[in-house]
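Missing here is one protein chain; the remaining ones are kept as they sit in the complex.
Chain lettering (A and B) follows the sequence in which the chains are written, and residue indices restart at 1 in each chain.
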Amino acid sequence: MAKLKWFATVMLVFGLTTSAQAQYPAKPIEMIVAYSAGGVTDLTARIVASFMEKYIGGRTKIVVVNRPGAAGEIGFTALAEAKPDGYTIGFINTPTILSIPIERATKFTWKSYDLLGNLVDDPSGFSVHKDSQFRTLKELQAYAKANPGTVTVGTTGVGSDDHLAMLAFQRAAGVKMTHVPYAGGSMVRTAVLGRHIAVASINIGEAMQYVASGSPFVQLAQAGAMRSSVAPDVPTFKELGFDMESNAMRGVAAPKGLPPEVRKILEDAVTKTAADPEFQAKMAATFSPMRYLPPAEYAVALERAEQLLQKLWSEEPWSPK
Amino acid sequence: MDVLNNLVFGFGVALSPENLLFCFLGTFLGTLIGVLPGLGPTATVAMLLPITFYLPPVTSLIMLAGIFYGSQYGGSTTAILVKLPGESSSVMTCLDGYEMARQGRAGAALAIAALASLFAGIVTTLVIAVAGPPLADIAILFGPVDYVALLTVGLIGAVVLAGGSIVKAVAMVLLGLLLGCIGTDLSSGEKRYTFDLVVLYDGLGFVPLAMGMFGITEIIASLDETGGRGRAMASIARLWPTKEDFRRSWPAALRGTLLGGALGILPGSSATLSSFASYALEKRISDRPQDFGKGMVEGVAGPEASNNAAAQACFIPMLSLGVPPNAIMALMIGAMMIQGIQPGPLVISSQPALFWGMIASMFIGNVLLVLLNLPLIGLWVRLLRVPYTILFPIILVFCALGTYSLNNSVFEVGIMAAFGVIGYVFRLTGCEAAPLMLGFVVGPMLEENLRRSLVISQGNFMVFVQSPISATLFALSAALLLLMLVPSLKRKREVL
Partner (left out) sequence: MSDEPNPVADSSGPHVSQDIVAGSMFVLFGVLGYLFSLQLSFGTAAELGSAFLPRLVSVLLVVIGVGIAIGGVVKSRAAIAFHSPRPLIVVTFCVVLFALTLETLGLVAAILLMVALSGLAGERRGVVTTLVLGVALSLTCVAIFIWGAQLPIRVWPV
């Protein structure tokens, strides 16, 4: 009898968690991350989730779900195809959210989502070993010009923002370098540390964390429009006379067609999260350069980045068509 | 005696009641998820990350580390009991561990696995304490060229894994290499064998493949060979290992520890690879290689020591260089960063309590794990008395759900089913799964590094002999090959 009672209680708990849609959120919210656990987006997402829980209020629970694969395509597709009921939200990342639909037919574009706000803007950048022969970007350019194809540049893969940054630099500087793709940013760093490659094309956040930890790493330049908050002393490519920009933006989105009241709740939660000093401290500690953009401005930024990528694709495709 | 002082200091940190508690919690949780196939330490650590926001940095790292190496202990349990690798690094334990269980020696296998892991854990932690940072500096000298050489040795050694026909083993390694090609090619971005299926863009997963070819295949074979009753396990005469078991195990555990430790500090290597290597080594140097796969205790002790040593050793690059060799170390770096700590060359001097406290906790954690695991053996062994008709649906459900939980992908469950069938057909035809799994693990790494070497050297093949590390390793693989081609003097290998 006691067992039966227990069983009934269990059933009741199940019933409660699945029915009752009256007040949002009535059940846990899934936050899809299109990359594996342990990556930068995953780390940001887990921090963001804990703050959004607080600001949505009540007993809200946000569960981070990793749907890695195909450079983000699997997760982005899952997010775009989820029911727009506010119980599935997720992170979208540039440039992949823009570049994958340019490369091939996909079930999503950035317009498949209700944007909730951008949080991170991590510029690409070039780093070298402390004992490298290149002390400045100009030296790198001069050497690469004199010795085409000999400067090795490590990136996180074909079509990544690091790769796009390398392509952009080649065009802006009029040089030809050798692309050496790796499966992850940490492998690129290791390769520079062991002097197996000359230049690491990695995001400035990751690079600065590495510098801060005491590794023999030097930043040559960063590829944002302006200097990033995490690296105020590193010049931008533009300042140095190379007309190029490349960055990785990470923001929160939901499948298109959220009910207006749910959308409002989620947008507010993102806004408040971004403004929370404790959150900002955590982002600074993890070297994630913040750049909060409300949905409308986020859309403008994505639109602009998409046009730039389309132009690049038509002139110099970054991956086999 | 700097190290000694530091260790005493570290134990002072690790033995505080709070840290001790979280060390226990971490290792306990690690054992639990290690036993469960699929659900791995990475997912668990990721899930617990937000909790660490509210814990002191040392405490949270002690707990997260415990989860990781604890899972290496737990992973062997299902491998031995039901031939289901709980973690990818326990695939090799399936071979002889499960055979031992069938002979009624499950208890001995489990105990040896736990003790070998303890031994490896303690030794490797000591090495980290004494020489961690200098070792890390050596490890990064390992370039793409050297990886090519190292992996070539591994592939040639893979053939040793074969119990029966060498020719079939070579073919299985090749098939593993071919399966490893599936997915987006890292170097060019081209899609290989993906048939426009997005789910294949990242290739096949190791876990669905291993669970299919070991777990599912075993169920089908067991049911078919017994007309549906399922294979009976020999009754258990003795729960604990014999003196003879210990005598044969400890040298194997020692070799496994050295191998696992060495491979573990190389960023880009893995616990899985080191367990393969250890098994091959044990078989190669044994005076009765023909008995491997039939319940040789060395085949459990070596790989189990090796995977635990590798698991502990990968803390070296993480702590002293800030370079995460795998996803779980990346998560630990994340956990540190959130607390404002930058793992890297400065971490030992700037955060001595963290560094030494964590190392001391690994000693404590390893002992806790054995204290936790040994009493459980009696319980696990009793599980084998469950009739097979009841047991196999349970295994099936855990296989399927475990695989699903990895990436929330039903497609991977389908892949597992497919490889259950393929594995079964191969088994019927006398072809073994282990060489295929090794080819599958090594192939992508080998290809990646080969192409990277040639890109960097602009097509100059001489680089492979110019690096001293690589030249030595290639000489070694040539010797290995020669040894294999010339029939061994000591024994005659039957070629089917």
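Note that in this section a residue touches a chain if its C-beta (ideal position, glycine included) is under 8 Å from a C-beta of that chain, and two chains touch if they have at least 3 such contacts.
Quick caveat: nothing in here was measured; it's all calculated off a predicted structure.
When the whole complex is considered, the residue among B:55, B:158 or B:434 that touches the unshown chain is B:434. Annotation: of A:63, A:226 or A:281, A:63 touches the absent chain (contact as defined above). From the set B:201, B:426 or B:474, the residue in touch with the chain omitted from the display is B:426, counting the whole complex. Not every partner is drawn; the one left out touches subunit B at residues 33, 36, 39, 43-44, 47, 95-96, 98-99, 161-165, 167-168, 170-171, 174-175, 177-178, 181, 185, 187-188, 190, 192-193, 216, 218-221, 223-225, 227-230, 292-294, 388-390, 392-394, 396-397, 399-401, 404-405, 408, 410-411, 413-414, 416-417, 420-421, 424-432, 434, 443, 447, 450-451, 454-455, 458-459, 461, 496. For subunit A, the residues touching the absent chain in the complete assembly are 10, 14, 18, 28, 30, 63, 65, 320.
One rule holds for everything that comes next: only the chains that are shown with their structure count from here on.
Distance between chain centres (mean CA atoms), subunit A to subunit B: 31 Å. Contact residues of subunit A toward subunit B in the complex are 36-39, 42-43, 46-47, 49-50, 64-71, 73-74, 77, 149-150, 152, 157-159, 178-183, 186-187, 189-191, 193-194, 196-197, 209-210, 212-215, 282, 285-287, 318-320. Every residue of subunit B that touches subunit A in the complex is listed here, in rising order: 42-43, 45-46, 49-50, 53, 140-144, 184, 186-190, 198-199, 201-202, 267-268, 317, 321-331, 334, 337-340, 342-347, 407-409, 448, 452, 455-456, 458.
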